[in-house]
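A single protein chain has been omitted; all remaining protein chains appear in their positions.
So, subunit A:
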């Protein structure tokens, strides 16, 4: 074993209790950092996963990012035109067959076209405002957020009858209607059509459970008086991270606004970045406290070992050796603390992953805490601990190296 390492180990082993306290200080810091990072990262991943799962990765609608140029603007070379009544554009995605065929040729995933219209759902004397969404049951299966969320019936019931509708349980409660009851959909064009409730879903998203009614595409086109029209194409990609590129290409080709899920949730994703900054700041603070523990013990050792430092320098050890010696002692405490902290962190994460509880008030069940099992957390926490240990060890080590042996020898004699 190298001499300096031998002396370093002898020093810290000779101060058993303080060494154990310092090592445990680092270990607790590392352990809690890992556990906290796993919990926060797990929560974040779970949140993003739900976000990605419940909405289309790319949503193409019949909107434009900016208003269309009016014919008068093209016809006259004027600075400004006032008092012009804009031309009414025909809503909906023009030539939907060609659009969907083009998408079919290259989209790495699944997509479904739909017609969404605003209206009212009426049952008896009760009315609830709703988005009436006309879908193709076959295609919708690949992108729909409600598939697998049914509490009564199933998504297949939409195609089972010619006039079936799928609504959320909250809407059904507000209407006072149940499975098999016939409700009336009234579109903004004033057209009405009766539908039989084929199934009830519960997604946990209030806006969806209370405000969406799914019907066959054909029925939606009838009730909104727009035969063959669609106004939305929802895309689910095999790799959600490719959404911005897919949205950009689709928008450039089709001319309609295509929004990737990242764009639609930009503010949330920014908030997650801030959350991460806060998390790592807290982790840093924990490690800083652990660093003070290391500083304290190394500082104490250098103070108590001043005579040994003097004698080693008189024997022929240069200052660099003294710096290395105490830096090594700090690093040894940091390394020991990191190793124990990793085990502690793993144990804490494992224990947290075993916790199961229910939120009774909403009737939803959280089966377990969302945990992210990532080696990166261990690496970051250990690196931070070793960095803190290095700084905490270096400062007293530098001071020790600069000690004048003559002063100490004179003081000792």
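Basically, contacts are C-beta pairs under 8 Å (C-beta built on N, C-alpha and C of every residue); 3 or more make two chains touch, one makes a residue touch a chain; residues count from 1.
Criterion: contacts and distances are computed from a predicted model.
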item: The complex's invisible chain, by UniProt name, from "histidine kinase", "ABC transporter ATP-binding protein", "RNA polymerase sigma-70 factor (ECF subfamily)" or "Thiol-disulfide isomerase-like protein"; value: "ABC transporter ATP-binding protein"
item: Which of A:151, A:268, A:355 or A:406 contacts the chain that the document leaves out; value: A:406
item: Residue of A:311, A:339, A:352 or A:395 touching the missing chain in the full complex; value: A:311
item: Given A:207, A:245, A:278 or A:320, the one touching the chain that is not displayed; value: A:320
item: Residue ranges of subunit A at the interface with the undisplayed chain; value: 3, 7, 10-11, 13-14, 307-308, 310-321, 404-406, 409-410, 412-413
